[in-house]
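What follows is a short report on a single structure.
As you look at this complex, bear in mind that one protein chain is not there, while each of the others sits in place.
First chain written, first letter: the chains are A and B, and each begins at residue 1.
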Amino acid sequence: MTKPDDAYLLELEGLTKTFPGVKANDDVSFRVGHGEIHALLGENGAGKSTLVKMIYGVLRPDSGAMHLHGETFAPARPSDARAHGIGMVFQHFSLFEALTVKENIELGVNPELAKGDLRQRIIEVSDYYGLKLDPDRMIGDLSVGQRQRVEIVRCLLQNPRLIIMDEPTSVLTPQEVDVLFATLRRLAEEGCSILYISHKLEEIRALCHTATILRGGKVVATCTPAEETAKSLAEMMIGAILMPARRESSSIGDVRLWVNRLSLPSQQQFGIDLKDISLDIKAGEIVGIAGVAGNGQEELMAALIGEHTLGDHETLQLDGKPIGRMGPDERRGLGMCFAPEERLGHAAVPNMSLIENAVLSARIRKNLARSGFINFREAENLSREVVEEFKVKIVGLDHAARSLSGGNLQKFIMGREILQAPTVFIASQPTWGVDAGAAAAIHQAIMQLAKEGAAILIISQDLDELMTICDRIAVIADGRLTEAEPVANLTIEQIGVNMGGQAERSAAHA
Amino acid sequence: MLKIEPRKEPSRVMLYATPFLAVLFTIVAGFILFSLLDKNPATATYLIFISPLTSLYTITELLVKATPLILIAIGLAVGFRAGVWNIGAEGQFTMGALAGGAMALALYEVEGLWVLPLVCLAGALGGMAWAAIPAFLRTRLNTNEILVSLMLVYVATLLLGMLVHGPLRDPDGFNFPESRLFHDAATLPALVAGTRAHVGFLVAIIAVIVAWILLRSHMIGFQIKVVGQAPRAARFAGFSSPRIVWFCFMISGALAGLAGIFEATGPVGQLVPALPVGYGFTAIIVAFLGRLHPLGILAGGLLLALTYIGGEAAQISMSLPSATVQVFQGMLLFFLLATDILVNYRVSWIASGRRPAKTALQQPAE
Partner (left out) sequence: MDLIVNIVLGIIVAATPLVFASIGELVVEKSGVLNLGVEGMMIIGAIAGFAGTIETGSFMVGILAAIIAGAAVALLFAVLTQTLLANQVATGLALTLFGLGLAALIGQSYSGKSAPDFPKLNIPGLTDLPIIGPLIFGQDGLVYLSFALVAGVAWVLTRTRTGLIIRAIGENHDAAHAIGYPVVAYRYATLLFGGACAGLGGAYLSIVQTPLWVENMTAGRGWIALALVVFAAWRPWRSLLGAYLFGGITIIQLHSQALGLQVEPQILAMLPYLATIIVLVLISYDKAKARLNAPANLGKTFFAST
């Protein structure tokens, strides 16, 4: 074994981690220098999260070794990693909604640090790095961007030598991303290293000094991102060149779905009230709704599906017919289909078979239950059709939905809805967590549906996705929706300004 | 070191194997318990599990005990599948007996084939009315049905006691707190002449079959399962959760009420304060033992009835304490829940020295 070099902060040597059925990391080695912003690039499922969990002490490698400052480093738990100066900002924040900012930070730092005037130090550190925070506010009342600040400040309080950031920008507006990058660059200048996980190529080119690219759990390349093009990085990440789906213009018809000044108070504790939302979607048109997570997308989806029926029947109209007070069944009967964001537990029942999951949402339009008795043979035929047309990889139709991988289940759900030939189709995050090939197939199917005359609404946090397939895009922020503008008239910056609506407002009264 | 890994989907083998495993563990634990009590474990086990099957009389007694257990457990299982935790079936049983019994006493000495069906209907309605309270409070006022239905058990028992001490007391009964014996027209016909087994068992069998069909291939069964497993998916599908909650409470209330009036008009023959003997609670064990599946419940109900009959036999001939059966039943449920993990997880023992992290831990951290 070669003597590890002290010139690097962190060195990984042949890390391997196997889960039942998958080798999540296979002989992964790379080095992170002092003050370096090091990108870890890869598709969903490439093994990025597993790798950083090992560095942070959440998981233990099956084999391989890590060195920190040239010394053997084997954290048994996150507090070990923290004691060694490693901090982590999680993709799904590890925050407690019903506790205050201060309490959350106290929980995330080692006990010695929590002593003394933590409150004062939170204010100092957050001010110094331009990440303004009020220690006494409840996390549940903060925007997603503000929650991320809590995570970052929590890291910074421990004077870390390495900060791991897992997909930090997926929840931020473009403007918030700029602020974050400025903070990260400043940290790097001060000598702190950053391990930056992302699959967003342009970001990595703009920010990172070095990039390690993972595919299928293995390191496929290490490069200097500034010297690469987005295309060459994508090729390394995906392993094949993908032709981006292009929107063919289809003939636009009459308004099919009309949302007329929809207001709906939230039923959840930390939910968002919908405020005066208006929107129309015409036959053959794909309209997108952009926005940072937690700005009313879920509530809007529930109102459109009919999970929360509306007080005023006229607020929602389908082909000129009021449907506001109708439930999901009646709306489906009239031609609407839906694919909500959460696959397991919302769009599908995890422990039910694919056949039963076909019955779940297709029984009205596909007539799968006559006089109350379920026609399982027809349900099976429909599921088989979905699996074949959408190339869903399954073990068998009678196996539970949760046994499918995320991408395959998403294909099944999209297929189940699209094969019902809806006249209005509403999907939230249609390609979230899906690999590039499957995403392209889903986009293709959506565009085909529009071409056949359906009105389509896509709610997504992925601006690139919306810019690619939509005709018009509106932005949702703090429960309000902007006017949907044709894509040709829009820039990412403009959308970003609209997305920031809530962040600015809440900062104003913070 | 116990290693637990989630399975990608529930194991069907384990789903059916674990109830047998639990029974086996219970018998083993029973051996230990009997030894501790200084009783011959082999004799006790034989008396409890085998001897009741050796005579016609005890077999018919088995059916007497199994009838209420199966009826109640079917209703509870429907509810448990939907995430409706009605654990107050004992109270609904009592109110069924009380309502049906009051009807029978009101129609005292009235002849006619319609009398008994009317009495049973009153019993079912009594159970439903009692179950309607937690159903209403949960769906309208968001109140936890576990505590409400359970509190109502105590209330129902006290109500029964109060009424048989008062208005329903036998006028010629020397002030004993019990009602008159029901008239023949309001007495459940025997299944086997000369025994206490009654036609209620046939009703229990019908309930098993109907529940089986509903859960297997009817939309109502499908809705129940979706509401129980994934409430959000149920809303997405357009299923009304309050409607399902009401349905479950009404079914389980009606069946528990029927069980109550069957008990009153069958083996007991009158209303007495000691009518509720815990069938409503034992039925919870039956429902789980049967994997919330109607056919499983049929088997589970018969098995638990066996422990009652066998327990009585052992109590008499070995002077075993009467609470032994209750301990047995509790252990059975424990073992069932403990082995449940095998359905959704793969469990294995691993030698602790093999883990790389262990050795890594010993490295001095700098």
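Please note the rule applied: a contact is a pair of C-beta atoms (placed from the backbone, for glycine too) under 8 Å apart; a residue touches a chain by one contact, two chains touch by 3 or more.
Given the structure is predicted, the values throughout are model-derived calculations rather than measurements.
Colleague: For the chain that is not shown, enumerate the shown chains it touches in the whole assembly.
Modeller: If we consider the entire complex, the absent chain touches A, B.
Colleague: One chain is left out of this view; which of B:Ala186, B:Val268 or B:Ile285 touches it in the full complex?
Modeller: Going through B:Ala186, B:Val268 or B:Ile285 one by one, B:Ile285 is the residue touching the chain not shown.
Colleague: Of B:Leu150, B:Leu191 or B:Ala204, which one is in contact with the hidden chain?
Modeller: Considering all chains, including the one not shown, the answer is B:Leu150.
Colleague: Among A:Ala98, A:Ala206 or A:Ala226, exactly one should touch the missing chain; which is it?
Modeller: A:Ala98
Colleague: Given the contact definition stated above, which residue among B:Phe25, B:Tyr46, B:Tyr108 or B:Tyr345 touches the chain not shown here?
Modeller: Touching the chain that is not displayed is residue B:Tyr345.
Colleague: For review purposes, identify every residue of subunit A that touches the missing chain, sorted by number.
Modeller: The missing chain touches subunit A at positions 53, 57-59, 77-79, 82, 90, 93-99, 103, 106-108, 111, 114, 267, 269.
Colleague: What is the set of subunit B residues that contact the non-displayed chain in the whole complex?
Modeller: Counting only subunit B, the missing chain is touched by 2, 4, 6, 85, 87, 133, 137, 141-144, 146-148, 150-152, 154-155, 158-159, 161-162, 165-166, 281, 284-285, 288, 321-331, 333-334, 337-338, 340-341, 344-345.
We adopt the following convention: only the chains that are shown with their structure count from here on.
Colleague: Could you tell me the distance, in whole angstrom, between the mean C-alpha positions of subunit A and subunit B?
Modeller: About 46 Å, centre to centre.
Colleague: Could you pull out which subunit A residues touch subunit B in their complex?
Modeller: 20, 60-63, 69, 71-74, 76, 80, 83-84, 302, 305-307, 327-330, 332, 338, 340, 342, 345-352, 356, 359-361, 363, 369, 372-374, 376, 399-400, 402-403
Colleague: Going by the contact rule set out above, which residues of subunit B touch subunit A in the complex?
Modeller: Per the stated touch rule, the residues are 5, 8-10, 217-220, 222, 225-226, 229-230, 232-233, 235-238, 240, 346, 355-357, 360-361, 363, 365-366.
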